[in-house]
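Every protein chain except one is present and positioned as in the full complex.
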Amino acid sequence: MHTDVHKTEITRRSLLSLLGWGAFFTTLAISVPASIRFLFPRVLFEKPSTFKIGAPDDFRINGNSEHQVYETWKAEHSVWLVKEKNRIYAVHAKCTHLGCTPNWFPDEGVFKCPCHGSQFNRSGVNFAGPAPRPLDRLKISIGKDGMLVVDKSRVYTFNEFDKQGTYVEV
Amino acid sequence: MKPNKNIWQSIRFSPLFKSIFRHGYDDTKQNKILQIRSNVFLHLHPVKVPAHAMKIRFTWCMGGITFFLFLVETITGILLMFYYRPVPEYAYQDMKYLEFDVPFGILLRNIHRWAAHLMVGTVMLHMLRVFLTGSYKPPREFNWVVGVMLLIFTFLLSFTGYLLPWDQLAYWAITVGTNMIRATPFIGHEGPFALLDKYNDVRFMILGGTEIGANALLRFYVLHIVVLPAAAIIFMAVHFWRIRKDGGISGPL
Partner (left out) sequence: MPLFVPLPLCSLVPLYKTMYHSKSKKHLVWPDLAFMEFLTAVALTIILIAWALLANAPLLEIASPARSENPSKAPWYFVGLQELLVYFDPWIAGVMIPSIIVFCLMMIPYVDCNSKGSGEYSFSLRKFAVINFIFGFLMWLTLLFVGFFLRGPSWQLYLPWESWEKVKDIEENLWSLNPAVGLISLLAYLALFIILPAVIKKDFYKRRGIARYAIVMLSLALMYFVPMKILLRLVFNIKYVLVTPWFNV
């Protein structure tokens, strides 16, 4: 038998071909996004994003500088607590260039990143190296029990530093 | 059957031996051809090659050495898998265990590591050689593309393996490497025109989390021992097949 391919009428062969390829591409269209979704877990076994750091009065400035940087939570949570005269804020210990952990040099009053040499002053503002912006800050608030709570899931970049939640007045 | 002169002769001409190895070392042209033709491994080669294919000056032997190193990596890698658990709690311990307590553990690990470094180098030199001899020119264009894919697979194989010791060197090298992915335009959360946040961008997909942790280690392990080697083997098969189908090793016209 001879089939004219230029005719648009539906033959048994063309219908089956359509069905076959249709099923193939439908399966593909469902399974590819599903496989990609598979790679994004619903639950993460990472450290909880909020943690208590103590009462506001626990933080005070030693000596006659205007800043005090607390390194207590750096090892576990990658956070520095900075106490200024009348505010406390949480600085994210993660270089804004490529995410290495900077180190705090109290004598110089400088955060230095070991990876590409970015440097930040005591309030986290970048002044040397490739870092594109100041160190980010994390949400800090006073909980119901009067204790300070840091929430790492909310990150503020430098143009949001005046927003509520970036610091606590004391 | 010939009279058996000694034990070797009796083995050599036994039906059992003959059923496995059909061809001896007879110096006849027919036998030399059969040696290649009838051996599943050796028939990767054609029976005859042009004279320049045997000159190291021409080939640098880099492709062959790379393939050999891939085999070394496969064997040592499989052996290391017997002792290595890709979990943050155990990975580093297992490295120490391999180093101090497993017989020949440190030797296997060293060979695996150094051969991997060597392989990245020989792949790059192989590419340089193929370029300098113009061997990508028609009809071998597509095989060059396959070769570029293999270069990438080699980089990725080495890179994914780099995380597995779970020491400071591994952790921070991979941190630096994967942090660049965040900066991918559109699909990375810190790149230009970012559309996604750190919980659903492309870096999250690769690491299975926002930081390098248990998921990332397991993913790199699976990529390192299954996904990438399988991909490399498929592409190598195509690569070698195409060399033959595109007229064998390139040479002056």
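All chains are identified by letter, namely A and B, in their written order; residue positions are counted from 1 within each chain.
Keep this in mind: contacts are C-beta pairs under 8 Å (C-beta built on N, C-alpha and C of every residue); 3 or more make two chains touch, one makes a residue touch a chain.
Keep in mind the model is a prediction, meaning the values are calculated, not measured.
**Q** Using the touch definition from the top, which of B:Ser14, B:Asn110 or B:Asn200 touches the missing chain?
**A** B:Asn110
**Q** Out of B:Ile11, B:Val47 or B:Leu195, which is the one that touches the chain we can't see?
**A** The single option touching the absent chain is B:Val47.
**Q** In the full complex, which bits of subunit A touch the chain not displayed? Write them out.
**A** 74-76, 78, 93, 97-98, 100-103, 112-117, 119, 128-130, 132
**Q** In the complete complex, which positions of subunit B touch the hidden chain?
**A** Residues 25, 29, 32-33, 35-36, 42, 45-54, 58, 61, 64-65, 68-69, 72, 88, 92, 95-96, 99, 106-107, 109-115, 117-118, 120, 124, 127-128, 131-142, 144-145, 148, 151-152, 155, 158-159, 162, 165-173, 175-177, 179-185, 188, 190-193, 211-212, 246-247, 250-253 of subunit B touch the chain absent from view.
FYI, only the chains that are shown with their structure count from here on.
**Q** In angstrom, rounded to a whole number, how far apart do the mean CA points of subunit A and subunit B lie?
**A** Once rounded, the distance between the two centres reads 36 Å.
**Q** Could you pull out which subunit B residues touch subunit A in their complex?
**A** Those in contact with subunit A are residues 172, 175-176, 179-180, 182, 200, 204-205, 208-211, 213-215.
**Q** Residue numbers of subunit A touching subunit B in their complex, please.
**A** Where subunit A meets subunit B, its residues are 36, 39-41, 44-46, 98-100, 115.
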